[in-house]
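Below is a structure I'd like to ask you about.
What you see is the complex with one protein chain gone and the rest in place.
What follows is chain A.
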Amino acid sequence: MMKKRILVATIAALAATGAQAADMNKVLRVAFNVPETGFDPAKVSDTYSGAILENVFDPLVTYDYLARPAKVIPNTTVALPTVSADGKVYTFKLKPGIYFAPDAAFKGQKRELTAADYAYSIKRHLDPTINSPWSFLVDGRFAGVDALVKAAGKGALNYDTQVEGIRVLDKYTLQLTLNEGNYNFLQILAMPAFGAVAREAIEAYASNTNAKPVGTGPYTLKEWKPGNKIILEANPNFRKLVINGQTLPKVGRVEVSIIEEEQPLWLAFVNQQLDISGIPQAALQEALVIDPKNPLNVKLQDKYAKQGIQLERKKDLEITYQFFNMQDPVVGGDAKEKIALRRAIAMAFPRNETIAAIRRGQAVPVHYVIPEGVAGHNPAFKGAVKYDPAAANALLDRFGYKVGADGLRTQPDGKPLSIEMATGTSGIDKQWNEYWQKAFDSLKIRLTFKYGKWNELNKANRQNKLQMWGLAWGADYPDGENFMQLLYGKNAGDANSANFKNAEYDRLFEASLQLPDGAERNKLYDAMNKIVVAQQPWIFGDTRIRSSLAHRYVKNFKLHPLLNTTWRYIDLQK
């Protein structure tokens, strides 16, 4: 709260000097630790590309930079949309006078943003020739659009066909009609992937839309060296955006370096070659004083605090989990002995040790399918099993998993018991594997690892060939539905990696979709979590806590739970 007040006060104080346009002499230098893939909102889904999209394109709505919990506010619209009584029809009124960044595709003309641009941009996610990684968020959602998609077959969508679900009422009015009411719809539309593109720009650069993003956002792509450097410059056509008296953006140029190794990333920040940076795992002890009794209690090391370096922390809106393939004959199924096996494995895994050793204490255990900070989370619900290898062994004994002559357990029917866990090949994967091996050894169960790249393991999982695998799910939008759907039966083989199918869970999930965020829906979520605890399709993992640093001269530095970047709000006063 105090930080927020200081930030607002700072913004107000700066505002007293008068609103100003972006200063092209101010260069913000930041880094990604994973390479981006491109900048077409309908073609990329990685976080890092999304961070650039956020600055180049404008979705209809966005998040308030300062409000916590995250709050959707109008972005290019004059107000939040009007919504029909049945929650199906959303009508958006765009602000006139918003222009795309200058581009050759516009042939020297200033190009105004219209409702048709949003209609086109949303339809692109449904175009079979684009294969948008976000199509799952819009598929089957808009009235009458399915027929349009079906008519396209494997070809391009006919964008000129008017459909009931996505209608342009006039130049500035867009009406979206949903098949079913959806309480998360605005949050979905706030995602960078739903920023407006201009059809003529997309068509002009059809062969390489990833390299030619043209939007109405505060920045425009000046230079892109894939996997090495991304340079953004303030969009000269950017509308007058005044927040707390300040005209945004403040910084004229943003230089993003891709630095995949931890040491150069950290040293580049310390040596002021970067203005803002996350703290790599290897540098946590160097940067922070971590209270050994409570590792979440941290402060900057004195030498950095004295330099005026600012520390911001946020709990990711994510969960990690190890799933069991519920269709697998050894670890899956509803039978009591199968549940006991899954429960015993969960009880033998030293989660707190992995948080201390691998996460360096910078994570909290997951107890609920929905993480903290996401609507529907219940902090009082403790769903994770307690670490207790002795009780786990007793459980296995009780359900007939006998220890054979070779010192390893067999299945209750006497068949050998061997479990294969999918894993990557990185150094961090090896660390995790050591703990899993230790857990399985303590249970006297043979464990083997199936190594592979993420895409290969994903393929194997969709082909029902995996028994166990660890995954993470980050919030696409801050609503419990985005997490609870991970175990919805109809999503089995897709987002529901565990292939979990439980009629009661599905019934509750479908009922929850009819409710807004609130006590009534939370009751359903609690009931669903109880099913998850009882059936144990997952072993709950952890939620990571990120620490970010900024140098003294970086002003308005504040992390947002959902926005990947806040560059437009940042000022530099060296």
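FYI, a contact is a pair of C-beta atoms (placed from the backbone, for glycine too) under 8 Å apart; a residue touches a chain by one contact, two chains touch by 3 or more; residues count from 1.
FYI, contacts and distances are computed from a predicted model.
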Between "Electron transfer flavoprotein subunit alpha", "Putative transketolase C-terminal section", "ABC transporter permease" or "Glutamyl-tRNA(Gln) amidotransferase subunit A", choose the name on the UniProt record of the chain that's been left out.
"ABC transporter permease"
Residue among A:161, A:433 or A:458 that touches the chain left out of view
A:458
Among A:128, A:144 or A:365, which residue is in touch with the absent chain?
A:128
Which residue, A:147, A:169 or A:211, contacts the hidden chain when the whole complex is considered?
A:211
For chain A, residues touching the missing partner are 35, 37-38, 43, 45, 128-129, 131-136, 139, 154, 207-211, 225-229, 257-261, 263-264, 267-268, 270-271, 273, 452-456, 458-459, 462, 473, 491, 494-495
